[in-house]
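Below: one structure, written as structure tokens.
The complex is shown incomplete by one protein chain, all other protein chains being positioned as in the whole.
Naming follows writing order (A and B), and every chain is counted from residue 1.
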Amino acid sequence: MNDMTPTREQRTAALEGMGCKRKRVEDIRFTQGKGNYVDDVKLPGMLHGDFVRSPHPHARVKKIDDSEALKVPGVLAVITAETLKTVNLAWMPTLAGDVQMVLADGKVLFQNQEVAFVVATDRYAADDGINKVVVEYEPLPPLIDPFKSMDADAPVLREDLAGKTSGAHGPRKHHNHIFEWTVGDKELTDAAFKKAEVTIKEMISYHRTHPSPLETCQCVCSFDKIKGELTIYGTFQAPHVIRTVVSLIAKLPEQKIHVIAPDIGGGFGNKVGAYPGYICAAVASIVTGKPVKWVEDRIENLTATSFARDYHMTTEIAATKDGKVTGLRVHVLADHGAFDACADPSKWPAGFFNIVTGSYDFPTAHLAVDGVYTNKAPGGVAYRCSFRVTEAAYCIERAMDILAQKLNMDPAELRLKNFIKSEQFPYHSALGWEYDSGDYHTAMRKMMETTGYAALRKEQAEKRAAFARGETREIMGLGVSFFTEIVGAGPSKNCDILGIAMFDSCEIRMHPTGAGIARMGTKSQGQGHETTWAQIIATEIGIPADNIQVEEGNTDTAPYGLGTYGSRSTPVAGAAIAMAARKIKAKAQMIAAYKLEVHEDDLEWDIDGFRVKGLPEKFMSMKDICWAAYNSVPPGMEPGLEAVSYYDPPNMTYPFGAYLCVMDIDVDTGVYKVRRFYALDDCGTRINPMIIEGQVHGGLTEAFAIAMGQEIRYDETGNVVTGSFMDFFMPTAVETPHWETDFTVTPSPHHPIGAKGVGESPNVGGVPAFSNAVNDAFSFLGSTHIQMPHDYWRNWKAAKELGAVA
Amino acid sequence: MAKTHVTMKVNGAEVEGLVEPRTLLVHFIRENLQMTGTHIGCETTHCGACTVDIDGMSVKSCTMFAVQANGSDITTIEGMANADGTLSALQEGFRMMHGLQCGFCTPGMIMRAHRLLKENPSPSEQEIRMGISGNICRCTGYQNIVKAIQYAAAKINGVEFREAAE
Partner (left out) sequence: MIAPSPAGRDRPANVRALSAKDEWEETMIPGSFSYHRPASVADAVKLLSDLGEDARPLAGGHSLVPMMKLRLATPAHLVDLHGIAGLKGIRRDGNNLVIGAMTTQHDLLASDEVGKSVPILNEAALLIADPQVRYRGTIGGNVANGDPGNDMPALMMTLGATYRLEGPGGAREVAAAEFYQGAYFTALEPGEILTSISVPVPPAGHGYAYEKLKRKVGDYATAAAAVVLTMAGDKVATCTIGLTNVHETPLLAADAANAVIGTSLDATSLKNAAAAAEAIMSPAADARGPVEYRKHVGGIMVTRALQRAAANTK
């Protein structure tokens, strides 16, 4: 070999494959303002639609008078439920098996509900029109508190369900009841509690919040009357699902519907569902024959489109007095708002909340979830979360701290004592999951050592003593969180959306020059798929990532996939990519064997091509194989080098992590300061460490916001009091803490490349870390549990109730 | 409502248009000028996605009328690349330091950072955090945005960029 021959390291580096901190290809356009987001789409003759919304949380709609609105220059049409009834679209099915009004049909059930859709030549004229639509309401008593939903005298919210004693998920107990979902062995669990030496019980609430990506939900619908085709540009995390849903509810042939999700400005679960705006824009386009754009504003986004959480979890743990857990019992009251529009896999009315046993070896557990209606916005989306996993992780992580406090044990020590041991994997949980892999003790100990946990506890003890002596008004809290996620929905045996199994897909086409294009059923909203998907392919087939074009979001060209949410892209589509690449590689091996005149079995893979075993100079690069695939394939073989994989995962993946938050709180004002935040994540094989770290930073920032104040709050009259970015806590760079990240690597045994997914881990694990820090700070004053969000005034209130403030 | 004729310089080029007095500057830029890099995130002057540079000031273009910008000199994200089309120091910093994810806040963030560095060529981390506090990012947690701006400052100042110790 001469000096010019690249070394193995250089050849590997040139690929920019897995493990490389590859810079993102997306950034070239995004940093120059050349992204193409939905509101950037402009079609000839395009109209604009916007909603008249209800100021009332619960009222009868007596009359809608659009006569003055139709006189406004530029206003072309006002669509109401009566209009929609002519095409049978006044109501639409939800992903959770309920139905939802597209436009108010006789009644409104939450503040800012969609009442009429004004279509005009531009957004200015549309808003002028909105101002002239006169709606006559007869206010009805609002039902805001979910704990009163099933009172005997509670107002009837859903008159459409009168007499229906069962819903999509079984029997209904009350006119405002949606479902009851139970998992686990009740008898065994009750028995464990009967003989328990120690028990704790606490009602742990996870308040209503909202994903609120910086770009709101929006679409442009364009119906071509001649061809009978509907094209929809939209902010869709799952474009293929949207195509199927539109086909089913609008009765349009699926091949006549083209769904395009262009660049998306963040999703966080907000953009999974189907919203009235999409339906109305589509109907408006059919009615007017023109393209119609609908762009939600921020207040609409916060108040009407898909809240998250609102779970009220009465949690009990049974344990021995030396701190071994023996049973878990949880009852959840789930506030679903006016319609059950949860975005969960169809058979899972409470998502994967049954991961609530967490990282601990509970011999038995029982869970019951009651879903109820209130006069609040519908939704229940997974805000950077795999279907209620955040609620479950918060529930168990808070409860373990409460148990530690009762046992007078260190919370980290209690966790170490109860972790599922590495030799127990695959582990079957009491609530039905098979955890694929984990090494919890190693991760926890690494966190404790790196942060100097023992020293921090010592400092805390000193500060508490100083506080007792009146020398400081500051209290210190250590928030430990050890979470196990369940992501990668999911195996067809237990996961589907409207009957479609939750596989995902990849198609790779290699071109003669050694470049290629890869298309997936997923859709990045900022995760950087164009960068990382190419890295998987680069490592698998030895073609530089720069030579692989990744394309997502166009249902005409991409293979069918279930989309991006619930940290499913890497576990499911990531696997499909590897499997498709391996099909390419298998064919490439046959071509190489033919060209090198040896048997396939005599070849070995070597970074970027095949080499004849024992004859290092006989080598054919993948680039050359691509060329050969188009001119000299073995006799009988079809030319070309393409592959498609549809991957049905055998199991979920179970990322985990150990987090620590160190917080100081001024009891006089309730003002807190996050002194330090350490996050160790184990997401299995790491494809792009730079992007993983970015995902962790972002998720932690969301967790910080949620735990410390980010709340969709209703007053008792049903008015949303946190409807803009002034009051919905959206931290800036000034409030946001500094993040320290770390990792361990426990590859998934069943995933082709061992990856588990990471996007949601920091939100899931971060919220309990912050909340535990606050609760830990106050615990020595006698509290066991303080509800989130922990904003300043609530911290002060806690201090006052505990006697720390006069 | 009668329309008003406005002229202004945008990214070095003279532009003109007819606008209603109520036309917001951000809509004039996005709809009339068809420069869609400037985004709308909140409409209530909180998120900063619509930030542009007007006569040496960072301005949220959702809270100003186009008629008010008559005669002014505006730079938007489309005017930020180097003359030869390569990424400017800030754009490169955002890419190198992974200072963006979904990209929606990025144009406003870069426009704000541009003016910040003009006024304070070597800001401390705290000054950067204060300096971009009118811009909300939902993806990055700001840490890498701070690094991106530090990277750009170093490059503009011709000094070696050292990542802050973790």
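Note that a contact is a pair of C-beta atoms (placed from the backbone, for glycine too) under 8 Å apart; a residue touches a chain by one contact, two chains touch by 3 or more.
In this text the structure is predicted, and so the values were computed from the model without any measurement.
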Per the whole complex, from A:Val720, A:Val764, A:Ala777 or A:Ala804 the residue touching the absent chain is A:Val720
Touch assignment to the omitted chain, from B:Val67, B:Ala81 or B:Ala154, lands on B:Val67
Touching the hidden chain, out of A:Thr31, A:Asn112 or A:Ser505, is A:Asn112
For chain A, residues touching the missing partner are 50-53, 55-56, 111-112, 123-124, 126-128, 130-131, 297, 299-300, 303, 668-671, 709, 713, 717, 719-727, 729-732, 734-735, 791-793, 796-797, 805
Interface residues of chain B toward the undisplayed chain are 1, 4, 20-22, 24, 43-46, 48, 51, 57-60, 63-65, 67-68, 112, 116, 130-134
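The rule we apply is simple: only the chains that are shown with their structure count from here on.
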The residues of chain B that touch chain A in their complex are 20, 22-23, 27, 30-31, 34-44, 46-47, 49, 76-78, 80-81, 87, 90-92, 94-96, 98, 100-107, 110, 128-130, 132-146, 166
Chain A residues touching chain B in their complex are 23-24, 26-37, 39-40, 42, 122-124, 212-216, 263-266, 268, 297-299, 525-528, 690-691, 693-695, 697-698, 700-702, 724-726, 730, 732-734, 736, 738-740
